[in-house]
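Here it is: the structure, laid out below.
Only a single protein chain was left out; the remaining protein chains are all shown in position.
A and B label the chains in the order they appear, each numbered from 1.
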Amino acid sequence: MRTIETLLQDVPIFQGMSDEALELVSGCASNVHFDDGETLFREGDEANVFYVVRHGRVALDMFVPARGAVTIETVDPGEVIGWSWLFPPYRWHFDAKALGVVRATVFDAACLRDKCAKDTAFGYDLMGRFTQVLIERLQWTRLRLLDVYGNGR
Amino acid sequence: MDTPRTAVIAPEALEALIGALRDRGYRVLGPKLGEGAIVYDDLESAEELPVGWTDRQDAATYRLERRDDEARFGYAVGPHSWKQFLFPPHVLLWRARRENGGFEVEEPAADDRPLALIGVRSCELHGIAIQDRVFLGGTYADRDYEARRRDAFVVAVNCFEVGGTCFCVSMGTGPKTEHGYDLALTEILAREHRFLVEVGSERGAEVLAGLPAREATTTDVEDARSVLAGAAGRMGRSLDPTDLRGLLAGALEHPRWDDVAERCLACTNCTLVCPTCFCSSVEDVTDLAGGEAERHRSWDSCFSVDHSYIHGGSIRPSGRSRYRQWLTHKFGTWHDQFGTSGCVGCGRCITWCPAAIDVTEELAALRTGEED
Partner (left out) sequence: MATVAELPGTSFAPMTARPFRVVRRRRETSDTWTLELEPVAGPPLDVGPGQFTMLYAFGIGEVPISVSGEAGGPLIHTVRAVGAVSRAICAARPGTVLGVRGPFGNTWPVAAASGSDVVIVAGGIGLAPLRPAVYHLLAHRESYGEVAVLYGSRTPRDLLYTRELERWRGRFDLQVDVTVDRALEGWRGKVGVVPKLIAGARFDADAAVALVCGPEIMMRFAGEALLEHGVPAKRIHVSMERDMKCGLGYCGHCQLGTTLICRDGPVYRWDEIRPLMEVREL
């Protein structure tokens, strides 16, 4: 059975991280399992973790009055869920639900924040990696905002 | 190539020339006075030529003036170019009638009479050659253009009276006609008013043979040569044509475009008078009962907002982008698309622009100063 550290090597956000850094990260990580339909977290909950999906698909939903739960994005294996753990007030901004069986690695936010504070070089590197993911997600979201498949009216 | 065969005719012989062409079944077209300018129209006789008239041209300026001689071609070019006959402003392409559950198409019969063009300048010959490449040089020939062009008889004229906006020398398109004509005339006013005729084709020679003409002497040839040299030295405008393609490709965000956009009215005059502009639009119409349909083709201009309309909006909504499109196409991307420049230096766009925009000035400005 592979260690979390080995598994993390394949995850894009951690690609190229040094062995020492990966050790730091995996020290805050553990594996977790969700059944179909199980909620990972809800909007407003305390965001004291983040996830990397290893198998399955997670739907990120927002609840809109009169519309119900609207899926705004899905997250597939290799991708990260969550950056609300980075800065106060550490609250989730959307719901997350498992679409089918999901296996993920969950990271303890307080544990990682602590390590970032103690080892600023490690912290800077980790922030950089998360920022890159955020930027990419923002660009994709902007593309969807343009509603390019609309008929131009 | 051999020295073209030459002869000399008197001005009066032009009547016989026009008659000879009409007798051969040509629709004779040439310059005459009309609407305050020298325009191209059907010619019945040589008396309709603008005898003793000249034009004073400058940016946004065109005035007719009387000469103190009887020159037949003592002017530069007017608002018309020959494209209005070879590539008419409005053409019915075909008709269709609903029949048997589908429709039957009928292509209109072409006007049988071939065209004879009298008074074609060197810049205009180049302009015709440029449109030949557009309409006949691709995979599909424009059948309508081809029909009109195929048998067109060309009587060219070497310029001696150069216009205030002419810059054919800069563009390498004149003032001397090189080829593309059946007959070329050089009007000589010195000593005795006469024309040196150069033969450019067999049928040109055949028509000349029926005219009252005499052999050309060395004096005739010398007089003609000095007429042309004088013309080349009196160009109203000039521009540096060096690598305009590269210049314009690298100047797409030059601040000059904002400058000219403030002046340009997008009135489309320049595209109307330009001998090489070829954009067209197609209109499909039907009668009220929906039983008969027609397809029409008409001149279009890249200055209109509709020109670049594609579901949802226009690619070029701003005047700035449309002026840029026209100028960069004419002098730059025409090379990429058709292998030559699109401009022949006739100066019409300068003369007929109501805002007095001068392409030679604009190009000079684009050459200087870096993009900010």
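In the analysis below, a contact is a pair of C-beta atoms (placed from the backbone, for glycine too) under 8 Å apart; a residue touches a chain by one contact, two chains touch by 3 or more.
Everything numeric in this text was worked out from a predicted model, so none of it was measured.
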Of B:G25, B:G138, B:G210 or B:G233, the residue that touches the missing chain is B:G138
Touch with the missing chain holds, among A:L7, A:V32 or A:L99, for A:L99
Chain B residues touching the chain left out here are 93-94, 96, 98, 101-103, 105, 107, 134-144, 146, 249, 252-253, 278-282, 284-286, 290, 292-293, 295, 297, 300, 302, 307-312, 315-318, 320-321, 325, 328-329, 333, 336-337
Interface residues of chain A toward the undisplayed chain are 12, 57, 59, 68, 70-74, 76, 78, 99-100, 139-140, 143-144, 146-152
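As a working rule, only the chains that are shown with their structure count from here on.
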Between the Cα centroids of chain A and chain B the separation in whole angstrom comes to 67
